[in-house]
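These notes are about the structure you will find just below.
All protein chains but one are shown at their positions in the complex.
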Amino acid sequence: MTPLADGNRTVHGPATGRADTPGAEPVRLSLTTEDDLLAVRHAVRFAAVAAGFSIIDQTRVITAASELARNAYIHGGGGDLVVGSVHEGARTGLRLTISDRGPGIPDVEAALADGYSTGVGLGHGLGGARRLMDEFEVRSTPGEGTTVITTRWRR
Amino acid sequence: MSAHSGTPSGAHSCAVPILRLGDVLVTGLLNELDDKSAVAFAQELTERISADRARGVLIDISRLEIIDSFVARNLMELTGMARLLGARVIVAGMRPPVAITLVELGLELTGVETALHAEQGMAALGWVQAPQPREGAPHDAAG
Partner (left out) sequence: MVSSPAGAADVRHVLVESLKGRADDIADRWVSLQLERAPTDPAHNERDLRYEADTLASALVTALDTTLPVDQMANRHRELREAVRELSLRRARAGAEPTATSLSVLALKEVLLGIVRETVDDTGQLFSAALLINQLLDAAGALSFATYVEGREEIIRRQSRQLLEVSTPVVRLWRQVVAVPLIGTLDTARTQVVMENLLQAIQDEDAQVAIIDITGVPTVDTAVAQHLMQTVRAVRLMGAGCIISGIRPTIAQTIAQLGIDLFDILTRATLAEALSEAMKITGGAAPAPSATVSR
């Protein structure tokens, strides 16, 4: 599979990032138009390939990013997504941080449970995206918005 | 493959070609599918089913690298609408990573028929290949 390096717009950096190069800078993308969703997929795919993820794990992370980005865009009044590699001890992973400017989630626990669909902003269907990732943290302030910080480690 | 390519019904074209083979519509999704194109595609396909009185629809998704909940719901709705119009939809060629991700996401494409690849999907829709020597008849079981 070829990394879709949409270099001119979404990603800066060397074409072949080494997994353990701490120099891979996080990429920030805004989520205000529908085209941004495609840009998100490109950037996350590029980062997942650079981090040495297997095809299956690339697919998991890109899909999770796509879900969360769409939620922030459609239900959360826009926002942004940051994707970057993380190193913790000997582990390498990919971390996504998605923030929206929506009304916030009153009950985060309920939003993470399956079948919750009345949520607004990032709270919309969080359970599915969470199952694709290893770590998943939701911070929400009513009236200000929601931030999801989620990580998947390389196997 | 010999096919009469279908004439687009005009209106909103969705950039995804839809071919007609007898009473079957054949189409394929590419790796990049944004939300608007997905919606336009479903709409055009539904119109074509009705206009061409199609009995079957084959959607080849072997090039689709990502299916998120939006595209999955789109496929399920499309299947439902097609069924109401009397056509059977077969989604063919889903890649292993996509299948795993969909299941983990909790989306099972309920009610959608699937096939390993376009050839098998066409066979299920009644398009039988001309008889040809079957390579690897039953004796070639792996030892």
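We just call them A and B in the order they show up, numbering each chain from 1.
Note that in this section a contact is a pair of C-beta atoms (placed from the backbone, for glycine too) under 8 Å apart; a residue touches a chain by one contact, two chains touch by 3 or more.
The structure presented is a predicted model; accordingly, all values stated were derived computationally and were not measured.
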Out of B:L19, B:V39 or B:A124, point to the residue that touches the absent chain in the complete complex.
B:A124
Take the complete complex as the reference. Which residues in subunit B touch the chain that isn't displayed?
90-96, 98-100, 102-104, 108-117, 119-121, 123-124, 128, 136-138, 140-142
For subunit A, residues touching the missing partner are 56, 89-90, 155
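By our rule, only the chains that are shown with their structure count from here on.
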Distance between the CA centroids of subunit A and subunit B (whole Å) is 29
Subunit B contact footprint on subunit A (complex, rising order)
1, 34-35, 37-38, 41, 55-56, 58-60, 62-63, 66-67, 70, 114, 125, 127-129, 131-132
For subunit B, which residues are in contact with subunit A within the complex?
32, 34-36, 65-70, 96-98, 100-101, 104-107
